[in-house]
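The complex is shown incomplete by one protein chain, all other protein chains being positioned as in the whole.
Order as written gives the chain letters A, B, C, D, E, F and G; numbering starts at 1 within each chain.
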Amino acid sequence: MNEQATTGRQVLLQGNEAMVEGALAAGCTFFAGYPITPATEISEVMSVKLPAVGGTFVQMEDEIASMGAIIGASLAGAKSMTATSGPGFSLMQENLGFACVAEVPCVVVNVMRGGPSTGLPTNVSQADVMQARWGTHGDHPIIVLAVSTTKECFDITVKAFNLAEKYRTPVIILSDEVVGHTREKISLPHPGEIEVIDRIRPNMPPEWYVPYEDNSRGVPPMGIFGDGYRYHVTGLVHDVRGFPTQRPDEIVPFLNRIHRKISQHFFDILMVDEELTEDAEILVVAYGSVARSARRAVREARERGVKAGMMQLITLWPFPRQILEPYLSRVKAVLVPELNMGQVSREVKRINQGATRVETINRIDGNLITPEEILVRLIKM
Amino acid sequence: MNEQATTGRQVLLQGNEAMVEGALAAGCTFFAGYPITPATEISEVMSVKLPAVGGTFVQMEDEIASMGAIIGASLAGAKSMTATSGPGFSLMQENLGFACVAEVPCVVVNVMRGGPSTGLPTNVSQADVMQARWGTHGDHPIIVLAVSTTKECFDITVKAFNLAEKYRTPVIILSDEVVGHTREKISLPHPGEIEVIDRIRPNMPPEWYVPYEDNSRGVPPMGIFGDGYRYHVTGLVHDVRGFPTQRPDEIVPFLNRIHRKISQHFFDILMVDEELTEDAEILVVAYGSVARSARRAVREARERGVKAGMMQLITLWPFPRQILEPYLSRVKAVLVPELNMGQVSREVKRINQGATRVETINRIDGNLITPEEILVRLIKM
Amino acid sequence: MAEVTKLIHKYLRHDKKFPHVWCPGCGNGIVLGSLIRAIDKLGYEKDDVVLVSGIGCSGRLPVYVDFNTLHTTHGRALTFATGVKLANPNLHVIVIMGDGDATAIGGNHFIHAARRNLNLTAIIINNNIYGMTGGQYSPTTPYGALATTAMYRHIEHAFSIAELAVTAGAAMVARGTVYHANMLDKLIEKAIVKRGFSVVEVVSNCHTQYGRRNKLGGAVEMLRWQKDHAVRVEKTAEMGEEELADRFTIGVLVDRDLPIYTEEYKKIREAARAKMAAAR
Amino acid sequence: MAEVTKLIHKYLRHDKKFPHVWCPGCGNGIVLGSLIRAIDKLGYEKDDVVLVSGIGCSGRLPVYVDFNTLHTTHGRALTFATGVKLANPNLHVIVIMGDGDATAIGGNHFIHAARRNLNLTAIIINNNIYGMTGGQYSPTTPYGALATTAMYRHIEHAFSIAELAVTAGAAMVARGTVYHANMLDKLIEKAIVKRGFSVVEVVSNCHTQYGRRNKLGGAVEMLRWQKDHAVRVEKTAEMGEEELADRFTIGVLVDRDLPIYTEEYKKIREAARAKMAAAR
Amino acid sequence: MGYRYEVRLSGSGGQGIIMAGIILAEAAGVHDGKYVCQTQSYGPEARGGASKAEVVISDEEIDYPKAIKPDLLLAMNQKSCDAYFFDLKPEGTLVVDSTFVKQIPTTRAIALPFTQLARAELKKEMVANIVALGALATLTKVVSLASLEAAVLGRVPPGTEELNRKALETGINAAKLYMQGH
Amino acid sequence: MGYRYEVRLSGSGGQGIIMAGIILAEAAGVHDGKYVCQTQSYGPEARGGASKAEVVISDEEIDYPKAIKPDLLLAMNQKSCDAYFFDLKPEGTLVVDSTFVKQIPTTRAIALPFTQLARAELKKEMVANIVALGALATLTKVVSLASLEAAVLGRVPPGTEELNRKALETGINAAKLYMQGH
Amino acid sequence: MGDETAKKTRKKTPQESLQEESTDVPVDPLRKEASEGAKPSRAKKDYDIAIFMGWCKGCGICAAFCPRQCIEMDEDGSPVVTQPDRCTGCGFCEIHCPDFAISVRARRKKAVGDDD
Partner (left out) sequence: MGDETAKKTRKKTPQESLQEESTDVPVDPLRKEASEGAKPSRAKKDYDIAIFMGWCKGCGICAAFCPRQCIEMDEDGSPVVTQPDRCTGCGFCEIHCPDFAISVRARRKKAVGDDD
């Protein structure tokens, strides 16, 4: 949690509402969605606020259509967004893959509720972490961020748009029922205080524009429909001009590039929030609403003399291996509390390779893990 | 690869066709599908053969509908199946989660092609392994099997139905373009030679039937619509009677049971095919079409004095940790060749915990890894 | 009229917590009553009835009644029902959907089920809004109305559920209201016995999410509105355009005989058997 | 008539490998020609035209022509197009779909796009079959026909694409054929200039997957069939039921003026701005 | 760790519990300038049934957003009083609406008839929640009365300002009377 | 490892290459009782373009299903001859349809005019693939002629049996003539 | 339970008596013959109107639409059977109660020998 700015307008907002404010601050002008608990407020507030700033809200016939619409809008130049929860997120998977392969910037919010299937619609959960990475077919690059406070709902939504634009990729924000519905007082920064990044547009003569040509960043400039750079966009694997190809010598560089553009910029993309980690003997790795409980538990543990440290993951995918790895060989143990059966802990174990002990707290009953649960474990560890 | 039986009828079949034969042999009487390359032949042959045995084929309006229909059919007592490829598999995810949570036996085939999105429709790939495990939202148990030969297409399809019935769960079969389209001569076993398992049905008086009550196996007997055991089926988290609940003391046992019913029977569910593994110094872990190349490479490597061993994974999920783990502390290195950017190798690394060296060969250009590629690496390792 | 409630109670699941989840005065309860009476009238065994629903306030209906009940995913009820019916054509399969469920996310399954003409009954509780998620506009929300995602006013045009069903090929299409509950009993009964895909659109009230916001009052006022604006289809012939302008028809709108899927499929089975026999 | 091909070549992407992928005689090529001529006639800038398609043989059309082209996922073209149009209403957005693409997997988006009445043009190439995947039946495959998933015969009933569009609310609905290519030029032109959601159903030929299996011959025979069975809508008035039985109408079937979405939305923006200003 | 004050408001759906929580949070956060977190719990659906809202107030950023051990519990009906009383901090304050809460679990409870007051003095049962807020602020000083009034007026539907202002006053007066009587 | 014989059949779409592959595989597998694997490659779509079918024949189970270095290559047009000739085993056999393959890359190639033969003797260009199969079997003994005939008759459309039997014979005779001339 | 339901009398407003005539519910358009036969007779007959308060949510439908104004909403918002004698047993309240909370039954008159 960063220091709360005090310059801006002070408001009491739900996490869901703060996301709308963040999106608008980042320049979002298009939202397509389909209502679902506990994400509905995002649609509702968007429908009220977007037209006032000259943007467009549309409620589509389902989540598949919503995902299609935000891709189309982005190709036509808008910064676009949708928001849903588990069932709708499952339905978006096919078109999400399209956005990955056609490199269309957009932001997809999943306010997690209990699953699988209709599950526990009004309860909190964090069980879509793996789905956010692997939900669509085929190897694809993706950026997934997790939020834990109303303020982060604002700040990270801005970041999500910025990353989407910078890397021409869909960015998924995982929120959860607690974060989405909790109201907190935050200060909305003034427009000038926010860094807003726009996609890089081609500036060569249109005849020279090669829409999917590699460069050192791995992110080609993006023409938008109507701006004179006509090109072909497809979900088929394509060559540098955008035309379908089956040639291995075109397939491999393409697929490698879209992965590389994310992986080579990991220092820009990986975000964590550390507290008391420097001398920590036990590292608590948490994200989303659970990070709040964890943070309290860590502070209380310190008061009781337990050398705990708090590592809040904001970027979940690509998994922040580069940040976490150094700690693994240093700490006595890692504790991963999650509202699922062990998804981030699975990744921690994967990169751990036997270096330290990894323990978990997994709560799946639809309620938030309490600070006490974590504290008790920290004291025992 | 098991010894080829020679008693049955000898036929030349595509992998896709052999799956139909396997399904019919296992008692499948209902198929709903939507065409997609390279899985279409499964639908086509089903449409010809199912009515002849009194079953029903229906082509639905899309894959979502196909998945819904096979769940409905299974609840009404049929052994049911659908088949698709990546894009369709992505669309099935929501209803697949329903089948998991409502514990409805059914078989879903994904004949993998190049992705993401429309990708490479007529090329081979193995990039949906993680999706098969994590594609739908929420923590859910699932069984995923992979096939590499026409004969396995037959045998494993029978197994898939048996596991689905035994554990009241959807079973996913991952095939791929090479396996699906390769024609091989196989002997179709006589009906008597095949073990066919049916779901356990309630036999208590209907008043005593508690549809989701736990037992030692973790698999409650399954009433089917019309048989006198009326009960409520829902995708919401439910209590033992099937009614929606939000009580932690009902949620947790339920979610734990549906996971336990798979995990506690791992010895029944985990299937691998080992060759030359006993004294192997290098273990090749492969599955699907790549297992064929790997097998040849291992044999050739042995001829050249390299102590390689072949571990073909048939069960991919739950991941056969219990089988693989003992080898990890024994072999010099593990090689995982795959037609993706590293999905099964990721799991191998996860359970490895630093025990041995894990190398990969990842081919993503739409073509099968050749025996030579693997052999060259084996010699170098 | 006596014994009606007793009859209803014969079918309710008393181990399920009553009163039900719906708001005071919600039409869903009235539809549930009509449905039970229709089935009781037909004398079907509970075991032979399968009630399938999607997600929404309306989707909660099956949980209360002692048939084989199946609460599916949002919009997909008809696909599950298709599987149930094809796997066991002897079952009476009745599908309950909301307007959003049936015509927003589920619109495609709806028109295809009509086209395919399986012997299913679809009851669509049209309350012109997404009730359960809190009042967002649905495909049947009238032009100009207010909804939580149309706080200025709604600019899309509404589907006519019944007309869509007719065009897509349904064998029988009817419209009723919860106010005309007696008639609804009969419409549902007729739809269930109809051979082929039958649709009953039930004009219902969601005063909580739709009525209040649009100043249409509570349950009582909304039922009164139904009473005042519904016209029996038999009467429309005598009425002028103007008279009908503000009104909607109720009754059986279309009833036609078309080959039904399961019967047709029997012939396919025969053809397949003949062909396989010939090949041997 | 001279210079027609020259005109076409002005729009083709020559860096894309020609001849195109379609089978000899496939109607898709004829539709592409009509579309180019219609746009050329209108004098639109290439930069202002967005051509969106789904997946299928028809879906491959945009790749050949030098507009802003978008080849989406199966059945979803209209959803992408909706986003494009709403984000930039100045673009002329034309959507090409196959019969399966538009009315099987994409049926819901189709009826909702018609209902929503965005200013889009949908061209549906109806060849009565899934061409690309090898001849499985589509929602427009006629009852009784053969397909690779209906090898005994097809037992489902076909949608009328045009009627569905009308019921769902499209502003303009037309039907043409590839045989009547001159007329098709005009229908497409009219559809593009139409303000509102316009649909052109093009009766086309897939002799490879549909014609051969159903003994309708090759491309030539199938075009001849179109010629013999199409009736101009203007002529139907004079014709008897019997005469029309085996035939289908071509021409503009419906043309009506309805408020269009983007215009309506402008008013919403004004209302929103006014409200926000008042709140400050 | 700094000051942390936890409030739980509870009752049945329709008593305006959530709105009361929002107003309290806004008063403390936006108007009093504290850090504040407001949460609520949902039944199986978004409608009906029991209703619970929590407000955590602090002078530093709030980590765990829900009440751990409430300092203040408002119970507007018997069921919620029974359900939540035992979560209260030992030294915490219990305030009940004596219109509906007849069995009071502790002698230290403050019982005031919010709903009866609303009915009798304001002719609108609906504003019982605002009456209660006025009393809570007076009794505990959890928020300043000025902030509370500002928050109330910012959230209520236009045209009802006067009614709500009166409701606040009614609550304040009832609390004052109670404190004098005590 | 045991005996493994790899055949690649190639030409353009419409020349019946895939069907030839299936028939060859069926003859070797089902009728000759060998292990057999038949694969094919697809263009961007399932239709048109170049066509390639491979058959691997072995006396034990076949692991890798595709041809690694073909023992026998049939090229029914120039393009496929050019594309695949260099994959052939050094000692492998190249058979070309001299109707279309004019530039033959090796003097050891066997050139027979399958399509011309089909046109001239059978009046059906369509059966050139069957003519070729007859010749291949005769030249290489990869399958027995009896098995090949059985496989052909099992796969062709009813009513065309006689035509195809004749086509086979035409191929067999052409190959015999060639071998005699050699 | 029935006791709870009949504790108040009510005033009838003119506007409500208007409604009385216009109700069209008991007519069954689909089986007119049948329903015409079953028309509630005007002959005096007694009915027990029981409201199960445990399920009643106080929506007011029964009170608003009873063609005979037998039921009225009290000030707590609960329905009360105020004029049971006027009841014709038409059943409107029973089939329109969304909560199955009303039952209308012809009163059983104890007859001689009818004692099982």
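We take it that contacts are C-beta pairs under 8 Å (C-beta built on N, C-alpha and C of every residue); 3 or more make two chains touch, one makes a residue touch a chain.
Predicted model only: the values in this text are computed from it and were never measured.
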Kindly name the visible chains that come into contact with the excluded chain. D
Contact residue for the chain not shown (choose from D:Met183, D:Leu216, D:Leu258 or D:Ala271): D:Met183
Name, in rising order, the residues on chain D that touch the hidden chain in the full complex. 1-6, 8-9, 12, 18-20, 22-30, 33-34, 37, 178-183, 185-187, 190, 218-220, 223-224, 227, 232, 234, 251-252
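The definition used in the following text is that only the chains that are shown with their structure count from here on.
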Find the chain most remote from chain G, comparing centres computed as mean CA coordinates. F
Can you compute the centre-to-centre distance for chain B and chain D, using the mean CA position of each chain? Integer Å is fine. 39
Roughly how far is chain B from chain F, going centre to centre by Cα mean, in whole Å? 36
How many angstrom between the C-alpha centroids of chain E and chain D? 60
Where in chain D do residues touch at least two different other chains? 71, 73, 104-105, 107-108, 112, 132-134, 139, 152, 265, 268, 271-272, 275
Residues in chain A with touches to at least two other chains are numbered 37, 48, 51, 61-62, 64, 87, 94, 98, 117-118, 122-123, 234-236, 244, 246
